[in-house]
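Excluded from the complex is one protein chain; the other protein chains are retained at their positions.
Right, chain A next:
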Amino acid sequence: PKGDPTVHVFHRRGNRRDKNIRPLNLAGHVGFDSLPDQLVNKSICQGFCFNILCIGETGIGKSTLMDTLFNTNFENFESSHFEPQVKLRAQTYDLQESNVRLRLTVVNTVGFGDQMNKQESYQPVVDYIDRQFESYLQEELKIKRSLHNYHDSRVHACLYFISPSGHSLKSLDLVTMKKLDSKVNIIPVIAKADTISKSELHKFKIKIMSELVSNGVQIYQFPIDDETVAKVNTSMNGHLPFAVVGSTEEVMLGTKMVKARQYPWGIVQVENESHCDFMKLREMLICVNMEDLREQTHTRHYELYRRCKLEEMGFKDTDPECKPVSLQETYEAKRQEFLLELQRREDEMRQMFVQRVKEKEAELKEAERELQSRFEQLKRLHADEKATLEDKKKALEDDQVSFSKRRAAAQLLQGQSLTANGKKDKDRKK
């Protein structure tokens, strides 16, 4: 009770580091027992975030179950069976209960299990989960960041809906869950459980769990380290996977209206624990382990993602001599490396350019030379022709001159002969 100074000596377990830390007894009420309240109050003011991913075939009852779980009517779209590939649809809602505000994001798969070739069906889901981690990581790595204001979109819980075949898991189920078990807390549920009889259900559950174990699939275990919840969690761990029935319709039973599905042969009551495990699911998912699911996502799944991502990029905690290397130093080194590489490429390009210019220049010079020699040749030809023509012209001119000379001589001769003939004529007349 508050106000009672604890008198018992406190023994600190573990941490050898804390050897020299003395436990002290308090002589009166100090008041730091209000610390959890102070912390919780801050969270209440900020509000909480919870993100659920539902994976299951079209029509298996994902949306109905969410509606039933949260006693509300989320906006639902009926999906077709003809989606060419798996998509995810995320919707966010603000809910409030007494003074707790919850920002709930429900992500549903669309078209899961509908394709002929389901080999890549899991990929969009994995990508979505990774994208949320990446987004958080980016924020964390910023210089000016605001993590305490960050809207956490990382998936805290993944409900995997198993078809109520009554036999065993499908290979799609195993493959998908195997890909997801190190990225998200998986809680498998058997959907539309009212189609299986009780005895078949029992066998079905056992078969499913053994298949999961033999395939090495790590589903989420309700934590048993806290004594207050260890008992109920251990018992619930034994009821997995939860066989659920969802319904938002109400049926009159006796004097009350209950959520149920009405069949000609009877009424399946959603909240009746002997009819299905719905209440168990709600208890575990929300009332007991919601905070643990969030914590596991952050401290385990996210850390794993972060570690892998940074290692992939070449960062290490220790260098080859096993001395601790700071992320920053590695980063600086990489940056330098990168800049050097850029420089090198730039030099290379420049050299190549110079080379090409030289080549082109040589080419052009060659062409010019060729052109020049041809020109010379033509010039010579031309000169020869010209000379020949000059000669011909000269010859022609000579001919002309001698011709005109002869003509002149001929004309003269003709004139003389005419005058001589005229004299002769004159002489005869006399």
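Going forward, contacts are C-beta pairs under 8 Å (C-beta built on N, C-alpha and C of every residue); 3 or more make two chains touch, one makes a residue touch a chain; residues count from 1.
The criterion applied here is as follows: contacts and distances are computed from a predicted model.
Set against the options "Sorting nexin-2", "Neuronal-specific septin-3", "1-aminocyclopropane-1-carboxylate synthase" or "Dihydropyrimidinase-related protein 4", the UniProt name belonging to the omitted chain is "Neuronal-specific septin-3". Per the touch definition above, the residue from A:E200, A:E332, A:E346 or A:E376 contacting the chain not shown is A:E332. For chain A, the residues touching the absent chain in the complete assembly are 1-2, 4-6, 10, 12, 18, 20-45, 48, 69-73, 75, 85-103, 105, 123-125, 127-128, 131, 134, 137-138, 141-145, 147-148, 153, 226, 228, 282-283, 286-292, 295, 299, 303, 306-307, 310-313, 315-317, 326-328, 331-332, 334-335, 338-339.
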